[in-house]
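All protein chains but one are shown in place.
Showing subunit A:
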């Protein structure tokens, strides 16, 4: 390659056709011939332009190119069937080469007629690139560790906010770059409502029904949720699922780094959870921020940060737990599900812990001794936090740079107890609209008497919407005096509605049967 550069310098090659090549007798003939040809070329190039001179000869003479070296004394490269490099001439020509030997000499430069990218090829190439990158990620990604399945455990039940929460968790799980097994445990048994939401996920779902219904108070609800989670862990044990178990409560929000971080867990890990103890009352929030107290304890630390998770010392060893400071909320926290007050977490929420699914398996192969046998766990003894699965809670691995990174957020938000929503969030049958006759082109029709309809909506000026849902909707258990007093307000409003609706006026209204409405409530 570079050899020829030096060849050039050493041999002082010229591009002249005056070739004093091989044989002496033919030398003079060659010289004369070339001289004549060269003069002719010069003349023609004066007329037509430099390059075209040789091409003219090519078209005129049009001998087949024989660039076979071994036929001296002719130079092997004239006439060359080369293609012009200028864009004006884009014909292609093939050089004749013998089938088994590649010959030395000048070859044509092959250019296709439209040397520009073909969009179909470009798309194919991009798909190839994407596939290769996916493979790279699968093999080398996440620190080169290879990926473990993420087993997500979600306790849920049907209520208004279920669609909101469950869609959020589902979208997070759909984005996880690893294999996901989603165990959804539903209080009150398997329902179509939940099934229709989780079916859209595209991940493997194990939908398990739980026979109890979800209670109304936060405390009881927490207990039932624990039982539901244990039920899910039993599924993991029975099906011998292999991977990392994490607890994705349906109202929580997870960051993508969380899933990357939990791949590193060996047996039992803990992450920091951001606690969003939302209270409906803005004043409350301000007050709790003011009351800051730091009590440094050997074993426990209560900080004012809304974080729950492992606490480490300077050498990154686990020494205790950060627990959410509930003192500012003492006495003012929500008791019932739809209380307008701060919803407080447990001391140690389940969602902050992840475990290797092999802990739950039966055979004790390579299971550490500080793990209790899951099969022998007695649920009735009150399992509060996942630490009860362990004999020695100090062996928990702190993840997320020793709890410094908050990788997920805990939140509990529920709708009012009386809130109802259309099943599957599909409004069916469609609304009926009555338009006063004066505004319509068709002949006068007396206003229709109020009829009993399944689905009704009342729209009136300036009042809140009250949605009435048909009977088949499952509901939370019904209430007490407190509930009914709240309900009375819309009743009164609807009475006003009825009163106003009676005269046929020109405003459009949705027909309603307020009497029926009251019955419903």
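Operating definition for what follows: a residue touches a chain if its C-beta (ideal position, glycine included) is under 8 Å from a C-beta of that chain, and two chains touch if they have at least 3 such contacts; residues count from 1.
Criterion: contacts and distances are computed from a predicted model.
Entry comment: the absent subunit's protein name, as recorded by UniProt, is "Exostosin GT47 domain-containing protein", drawn from "Histidine-containing phosphotransfer protein", "Exostosin GT47 domain-containing protein", "Glycosyltransferase family 4 protein" or "G protein subunit beta 1 like". For the chain missing from the display, the contacting residue among A:133, A:217, A:313 or A:391 is A:133, taking the whole complex into account. Set against the missing chain, the residues A:109, A:199, A:327 or A:413 yield one that touches it, A:109. Interface with the hidden chain, as seen from subunit A, comprises residues 1-8, 10-16, 19-21, 69, 75, 77, 80, 82, 85, 92, 94-95, 100-102, 104-112, 115-118, 121-122, 124-125, 127-129, 131-133, 135-137, 139-141, 144.
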